[in-house]
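One protein chain omitted, others in place.
Per-chain residue numbering starts at 1, and chain names A, B and C are given in the order in which the chains are listed.
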């Protein structure tokens, strides 16, 4: 089974509507240790993505490039730029292709994690969105179609969230409150887990 | 019976301790239509008056001049300056005298009202401290000793307060809220009534 | 309404000490130590300009002591007029023998004290003239315009009188342009949240979470009306209408606009308000010259803003745009 522009379109619609709904929850998660804007920023990004006309192309690379641009135009926050970096990696891998196998997606996620880690000067284990994506990559290695992928990704994201909750944050200002951050979800990780719910 | 520097000294002590006690009540009366500082200002003035060394002179005029200076140094508010103006009038009348008859005091108060009215560009009937002093002058015309004077002054101040309560304010910003000011005590008038209580 | 202060009774003294420590162009003087004057020596032949008022309104009043602005300022306690002694000291500090203009807001205590001070200095042959700022259209009806209070618009009179005095004009002339500036200025304020006197434990007024008050006084005195909180654009349109009802403007007129913050309203919001005021004036063909947006006359941490408009003619515009420098306003 392969992932096509149509799947992408569906995913983007789901993402945008989820993000709209999650705005207050994610803001309040961010406000505990950060500046309280994760939800608003992601909702705005979601609206930017929903406005992208994905019908215009079959080329997955071109589609991901449109999503990259929409993401990076909608915000300048850390999280937004990292998500844009992920889309850009996907765009490079899928350039010129109209479909890719679901079984290849986990490797694309791995590539994104590498690019994001370089951009964010952060690593898996720092209790960020990178941990969620890394866990998703690990849990979806055996997925062969969309349903399998989504189910496995959901459990990966939830496992990462549960496992890192009691670790201290290592990134951004939250780093200063290692004690306080123990027991709290990273807002970026929470976002990924809830989107997949 | 006559009023001496010793009476003045007692009166000032009473005034200062009353004003300390009335600070919150008078602030809140002022905050309804003014800027909420009548109580604090009067308490500060009271402390300034209490610091005056009235023992140093028998001359009532000199004593009132000391009180004038203390008043005018302690504040620049309308009410303070008007009270200072009253003390200055008393100082002029009593200059060189070590006592005056209680039966003459009402006429001194009348003089003060004239001077304050000129300074304040306001008139009896405007619902200000002038109305209290005018009522006190009227009610104490027959007083011949301190006790009579105080009792009659108390009832005069209270009558003025009761009579003007349902009149609109004509002075200061409160003038703009004629409707709103109906039913509310003028803070300066309230101060005089409560000091005499 | 928390305050970063020490003992309330030292509020004014400590604030003045910090002010002059930061701004060496200012010096505290007078027996009362409640006067701020220019550190520079008085210019011989120049009319002096003195202002004064209660504390709690910085940069007003004393922040406008400077070359081409006012020469000395008498400083009262929070929201109280300056005491007579300070008024006398300020007049003495500003006098160079050409007379002194007393230019301050129309408040009872301030007026009485400056009046008494001018009687006292007259005995020392110092000539004074008085001009009262009364720009607040909310504080009295047009029929009683002379009873209006002075608010932020007073700084236009400082600038214009100050520039005239720099030309070594006579006291009469300096007073004339000051009065002309006052007559051409109107202001209206809007309050969203109170402030608290340093000596008090309670805010100076109460207002609901969803309300605003149009025309509220700078000490928290009640305004013209309360309504639910409106948008910035609606609010500024109402404010402008209240001013225009009193100061009609026609296409081709030139004005300066002061969009002033009362203390706690962010500069971002002041610019959003100014943007709309500017658009509305442009729509009427009115040209805005030398606008000012910022916290120029405050009520400590009160939230809200005021709009002031100065209608210009050639003389006023030349004086407004003439060089001048004080700690909080600089031209040229």
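Annotations for the structure displayed:
The rule is simple: contacts are C-beta pairs under 8 Å (C-beta built on N, C-alpha and C of every residue); 3 or more make two chains touch, one makes a residue touch a chain.
Nothing here was measured: the structure is a model prediction, and the numbers come from that model.
Although it is left out of the displayed model, the omitted chain contacts the following shown chains in the full complex: A, C.
For the chain missing from the display, the contacting residue among A:6, A:73 or A:182 is A:73, taking the whole complex into account.
Within the set C:30, C:59, C:189 or C:217, the residue that contacts the chain not displayed is C:59. Residues of subunit C that touch the chain left out of the display are 2-6, 11, 14-19, 21-22, 55-56, 58-59, 63, 190, 192-193, 195, 209-210, 212, 229, 231-233, 235, 259, 263-275, 278, 291-293, 295, 298, 300-301, 303-305, 330.
Contact between subunit A and the absent chain runs through residues 27-28, 31, 33-37, 40-41, 44, 72-82, 84-85, 119-120, 171-177, 180.
Keep in mind that, in the parts below, only the chains that are shown with their structure count from here on.
For the pair subunit A and subunit B, there is no chain touching both partners. Rounded to whole angstrom units, the spacing between the C-alpha centres of subunit B and subunit C is 31.
One finds 54 Å separating the Cα centroids of subunit A and subunit C.
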